[in-house]
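In this view, the complex is presented without one of its protein chains, the others remaining in place.
For chain A:
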């Protein structure tokens, strides 16, 4: 049975429609991430699941029970807030046990739960402190501890890591993942950070303007995005979008990229990736989507396709990141980013031969921005 099911949920503030027919279903133990730019409705959806805001229409089921009109307390959920929302007048111990106290759990059990959670999160030495005496990372742990003290059906995480510094964020991300693997809890997690989404989720829901654009595994969302928005949102540096024209190539297809003042650039479209509706788009403008890692240096072997397609371009900017090097190079009318190995000795201004892994390229409609192939 689905641990959480959201069925055609709509939310309107006055005439503004914040959620437009959202439906999601996740199984027990799944880690669902709602990701999208600010204002996409992900926090509103989270609040609707928590019961902090009523929905305009639709239903929410937790463990098969319709909780649409139940109070937050009666939904058997726990939530970690972006600001942590620790009760400032209470000690860490009281913060963690407050929810249990409200649910009339006997004192001995409460103490045991606090010990268990403190042990799990390694905050035993902080139990008698007040939130004001804690660092950001410690507060974050306490906020998680407060949620973990009870054993609710669903955990909600509302951008829990966004107030931490970069290093701590990565550490806590790993820790959340470990916790999830260990406890097997059902988690709904809101973030605008696509790296968090990719690393943590079993299932990602990419949202925009109150819609769910795509719901799928991190691999699906990354490698098979449904449209240009999802493709551009997931991945950093983001996918390159190159304007091209779809042409006939002896029964197959090829992409012509306009390169004013230079040699024409033609990329053949791999046969095995031909989609049925490509035929009707012949000689029409399309958008070619290539991720930075779909480029590689000429002498490096490609994994998925033995050869790849060669192209040559002059390098505009070289950005070494340590682990690899990002190159910015003009390709047709736009500049693209390519990710090459750290050993690449190219300097700005030089011409470089690159292989393009067309087997992983994605084709979008230039008008609707929907995926073609």
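Rule of thumb we're sticking to: a contact is a pair of C-beta atoms (placed from the backbone, for glycine too) under 8 Å apart; a residue touches a chain by one contact, two chains touch by 3 or more; residues count from 1.
To be clear about the criterion, contacts and distances are computed from a predicted model.
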item	value
Protein name (UniProt record) of the chain left out of view, among "Putative mRNA 3-end processing factor", "Cbb3-type cytochrome c oxidase subunit", "Carbohydrate ABC transporter permease" or "Aldehyde dehydrogenase"	"Carbohydrate ABC transporter permease"
Per the touch definition above, residue among A:99, A:145, A:160 or A:289 touching the missing chain	A:99
Touching the absent chain when the full complex is considered, from A:4, A:48, A:79 or A:331	A:79
Hidden partner interface residues of chain A, rising order	50, 52, 71-73, 77-79, 81-83, 85, 87-90, 98-99, 102-103, 146
